[in-house]
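Complex shown without one protein chain; remaining protein chains in place.
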Amino acid sequence: MRILALVLVSALVGCAGENHVAPAGARAAVVTVDGTARLRVTFEMSRDDGAGLKVVREYQVLRAHDVGGPFEPFAHSKVEIVSKQVRARGKTRSVATRLRSVDDTSALPGRTYVYQVWALAEREVGSASQAGAFSGSVVTRPVALPGAAGPSPEGPRGVANAAAAAPEGDDGRHVDVSFEISPDDGGGSRPVDGYVVLRATKKSGPYIPFVEDGAPAGALEEPVDPSASEDRVRYLVGLLGSNARIDPADLPAKRALVRSGQLRDPGDEEGRPEPLAASLAGVILDEVAGSRPPDPAASRRRTVTDTVARDGPFHYRIYTVPARGDAVRVQVRRPARPAASWVSIDKLNMAILLGAAFLLTLVLVQRASRSGHQMFIRRIAGIDALEEAVGRATEMGRPILYVPGIDEIQNIQTIASLLILGRVSELVARYDSQIRVPCCIPIVATVAEEVVRQGFYNAGRPDQHRPQNIQWISSEQFAFCAGTNGIMLRDRPATNVFLGRFFAESLILAETGYVNKAIQIGGTAEITQLPFFIAACDYAIIGEELFAISAYMTREPKLLGSLKAADWIKAGVLLIVTAAALGGLLAWTAAPLSGPTALVVEWALRLVGFLAPGT
Amino acid sequence: MKQTLPLVITFVLGVLFVVEFFIPAHGVHELTALLQEWGSVLAAFAFILGGINLMQANLPRIWRREKDWPYKVVLVASALVMLGVGLWEGQEGRTFLYLYDHIFAPCNATMFALLAFFITSAAFRAFRARNLEAFLMLSTAVLVMLCVVPLGELVALLFPEPLRTTIASLPSDIKDWILDYGNNAGRRAIMIGAALGAIATGLRVILGLERSHLGGE
Amino acid sequence: MPFIDVLGAWIAIFITFCILSYLYDDNPFYKLAEHLFVGTSVGYSLVLQWFGTVKPNLVDRLTASELGAARFVYLVPCALVLCLFMKLTNRYNWMGRLAIAFVIGIYAGQNIPAYANSDLLTQIYVTTREVFTSGDKPLSDIIGIVVLVVGVVASLMYFFLSREHKGWFGRMSKVGIWVLMIGFGASFGYTVQGRISLAIGVAMDVLDISRPAAEARQVHGPVVSAISIAIIAVGLIWMRRRGTRTPPERDTHPPSN
Partner (left out) sequence: MKLAWEKLQSFDRRWLFLAMGLAIALPLMFEFTMPFTTSPRVRALYDEIETLPPGTQVLLAIDYDPASKPELEPFARAVLRQLLLRRCRVVLMTLWDKAPPIVMALIEDIIEGEHDRHRGLFEGRDDPPLRYGVDYVFFGFKEGKEIVIAGLGQSFRQIYPADYRERPVGQLPIMNGINRLSDFPLIVEVSAGFPGTKEWVQQVVTRYGLRYAAATTSVSVTELSPYYPRQMFSLVGGMRGAAEYEKLVGQVGLATRGLNVLTVGHVVIVLAITMGNVIYFKTRKRKRGAR
């Protein structure tokens, strides 16, 4: 390796703002690498890298023909994880070194270049300061790539229809820059190496790189080469707008699905796009692709999302980077501002469903309270037994034990249990008995105390209320369990009611209660603990029944109305599941699909897609 | 005022937190995050209330020399010692951790371990094939239990080689199948049902249909 | 290992057997361990709350001068806390309800979309999607998926509360219970493994099996275990002789199953 020049340049232009990260080291130099037509830019990592709050996420190198700029991207100029390169080059070098380097393979022989190295700040989690806003840069001394200056090769054409706008349903911190890739992209005589988007706060610049957020292929979009499977993956991922991995084997089918614009890939449980069954997808491919020719323009569109900290406006430039030579610049005509949206598009399906549920509940509650007639409600044996059990406790002169689960008040099961506690304590007060409520969480105990007080008041016996009977035991699971055991062993309640969210302690409590020969009613929606309540309690209340107890006990028309509404929604759920199952069965058995069957399957798939949960 | 104000607070906050889920604008999230933080501060202060409650419940029993009063002394003393040491030394304090490691942790582990015994007695007593439902539950449980431990592999040893591998892997296949389908069907139904119940309960609270926690007087 | 830690290990072993003695019956050794346990846990959780929430989220914010006037926003939670403490008074205890309404309002609201998304939609979605990914699976999985879908539908029918479970509906909901029971059985079977593992862990601790060899040479777990058992057994017999241990009264009601 022969070093032609090693130039030290002091730190230059920082970007706007006092809060930017320190520029990428005070030293940056360019050398030519012997024997290859490439220039190597070596620089020192930012002083802020690996220290302090302002973390450097990546480095980007821009190139110009003289120190005055304009600095433009060149291929592979992103040094996201520079240290990997250092490590890869050989173990002779200390990994602790703070020097990083990048090779410019697209420089043309005989021409002079100046490089600008940017250190891009990572955004701070949970704070207002965002990525890319605070960056710093250094510029190298000019250096020429040796060799005869040949004719500059004709570069590819630039991108088309570039636009920048705030994404729909955004929180006001992003700008989407979208464009159609160069017509020369995708194999041809003027190959494209990728695309880079730069941003500026003034139209005149300086244009700086930024850290993109959630964008699939990043600021440097890989070219579309239909023959290379890896690129096809990226291409599709870009279309789906997610950074998930996709199995290349499924690509042709998926591409048709997506391109047709008919079917949204539903993704799996976590919203991750996932291959549909090969056979089914194949069927749909034939159906859809045959009738609708793929739209070439739609498939060539790319979007890069910029995360911004301020209101803007922001100006963008999109560079098409050829394999050799200068990047082709396209200015996005109109600047963009981020916009906070009040409606989230991807949660719209849920908003609709939830809104319908609300409406249904309101209507049924209204109707129930107006007509006032008794509504049918299925028997819940455990609750029927409760009254008898309370009576028995009074006879025996022993208290009732009520445990509202061990979870925090945040949990809806705890809230539901506290509401039931109100009804139970009313019952207890009417029978002139006492109720003991050991709690695991102090705030639950506080609410429980209020609820019991209210119950005694409603029963007309406020003087019988004993606040010390509602007790915080301990917020540690098993200590609470030990303490509650102690109450069971020594105060010997005649009836134990366990309603709420329970974990491993459920069985210890229920077994102790059994030994003490108390009547036990256990209810929870916690699936792992239900078998233990079923095994060790006299009555078990399963899942949804827990939430219906309050209505069941009071038979208040309004509350029963809300139960009715929940049943209607359940009927809807059943319908959806059955419809989807039939569609799936059809798709699986009746392939290849045609005519009405295909339509049914398609609608079933659409239904599934509509139900995709938000993130 | 005593009745309506709490209802209004519940309604306004409840609606805010439902709607917040659908609004991406970050100002709303910051507001709800702040409110939630206050909620957690409130829950933390309830611990102090809980501590006072604990003293109120135990000290009189000690003064009055009620049954088991010496144990209450142990309880109050150990709580005060732990609290004092913790506040004095901090969470990483040597004595604090010593007490934690040698008293709290073994108690915790042993209480948890009691379950191994209770599960035996619960299985003996309650897992009886009284009807079809009980039979299904107990037979699935037994099947899974036998498939988890290497008993199948032990049985497989009795067979010649080509059969042996098939038989040896059979239990874990059965177990996984039950896990993936039999178990999931019930689990999902419970989750869907419970979610509906939870939504209905939340709605009733927000709309003030359920007000046993705030009404009265 | 310094002697103080060896002593700690001995105490731990003794306490372990005190708790285990509960399997025999409620007795003074268990009671002692129980109260010690509850006491230390209360102290422990109070310390944790102080350093984890109260100090950083309230005290530090109120005293942080760099926040300027913005920190006065934290007077609102102070007011709420004050409301909560009003519950201790007789006259103003209704003010506690404001704090309770605050907490319940937040969490009731928050739970609605959370459950709708993570449990309701997700579970429906996963179930329906499963049907469409069945193309290239083995037969056992296809059967499984059919079982799954039918199982979900039937068990959901069991949860219909405002409809009488009669006729075909009743039969379906019966199937639903069967499915639920199979699920519970599987859950139980798996849990057994975990619970026995925990007991094994405790046994390994007291028998020095999980202890590093150097420590085990100092602690002598098996010996200390034997001594602990002896102490507890002798203690129990002695107390029974002295009649301090009142026999638990048995009442007459029939065993409940």
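Should a chain be cited, it is by its letter among A, B and C, assigned in written order, with residues numbered from 1 in that chain.
Here, a residue touches a chain if its C-beta (ideal position, glycine included) is under 8 Å from a C-beta of that chain, and two chains touch if they have at least 3 such contacts.
These numbers come from a predicted model, not from an experiment.
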Which displayed chains the unshown chain touches: A, B, C
Residue, one of B:138, B:192 or B:207, that touches the chain absent here: B:138
Which of B:8, B:132 or B:154 contacts the chain that the document leaves out: B:154
Option from C:19, C:126, C:149 or C:179 whose C-beta touches the chain left out: C:126
Touch residues of chain A, complete complex, unshown partner: 49-53, 55, 57-58, 80-84, 86-87, 95-96, 122-126, 243-245, 268-272, 274, 504, 527-528, 615
Missing-chain contacts mapped onto chain C: 23-24, 48, 52, 126, 186-187, 190-194, 196-204, 207, 209-210, 212, 255
Missing-chain contacts mapped onto chain B: 97, 101, 105, 108-109, 112, 116-117, 119-121, 123-130, 138, 141-142, 145-146, 148-151, 153-154, 157, 168-169, 172, 176, 179-180, 183-184, 187
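As a working rule, only the chains that are shown with their structure count from here on.
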Centre distance in Å when chain A and chain C are each reduced to the mean of their C-alpha atoms: 28
Between chain B and chain C, centroid-to-centroid distance (C-alpha), Å: 4
Gap in Å, rounded to a whole number, between the CA centres of chain B and chain A: 26
Overlap residues in chain B, where contacts from two or more other chains coincide: 18, 21-22, 42-43, 46-47, 49, 54, 68, 104, 107-108, 111-112, 114-115, 119, 125-126, 137, 141, 186-187, 189-194, 196, 198-199, 201-203, 205, 213-214, 217
Overlap residues in chain A, where contacts from two or more other chains coincide: 347, 350, 354, 357, 409, 412, 415, 443, 446-447, 450, 475-476, 478-479, 482, 490, 504, 514, 527, 530-532, 534-535, 542-544, 548, 563, 566, 570, 573
Parts of chain C lying in touch with chain B, wherever the complex brings them together: 4, 8-9, 11-13, 15-16, 19-20, 22-23, 31-54, 57-58, 73, 76-77, 80-81, 84-85, 87-88, 94, 97-117, 119-120, 123-124, 126-127, 140-141, 144-145, 147-152, 154-156, 158-159, 176-193, 195-196, 198-199, 201-202, 205, 257
Complex interface listing, chain B residues touching chain C: 2, 5-7, 9-18, 21-22, 34-49, 51-52, 54, 68, 71-72, 74-87, 90-91, 96, 98-117, 119, 125-126, 132-134, 136-145, 147-149, 173, 177-196, 198-199, 201-203, 205-206, 213-214, 217
Complex contact set, residues of chain C against chain A: 22, 26, 31, 34-35, 37-38, 40-42, 44-45, 84, 87, 96-97, 100, 103-104, 107-108, 110-113, 115-118, 120-122, 124-129, 131-136, 149, 152-153, 156-157, 159-165, 180, 183-185, 187-188, 191, 195, 251, 253, 255-257
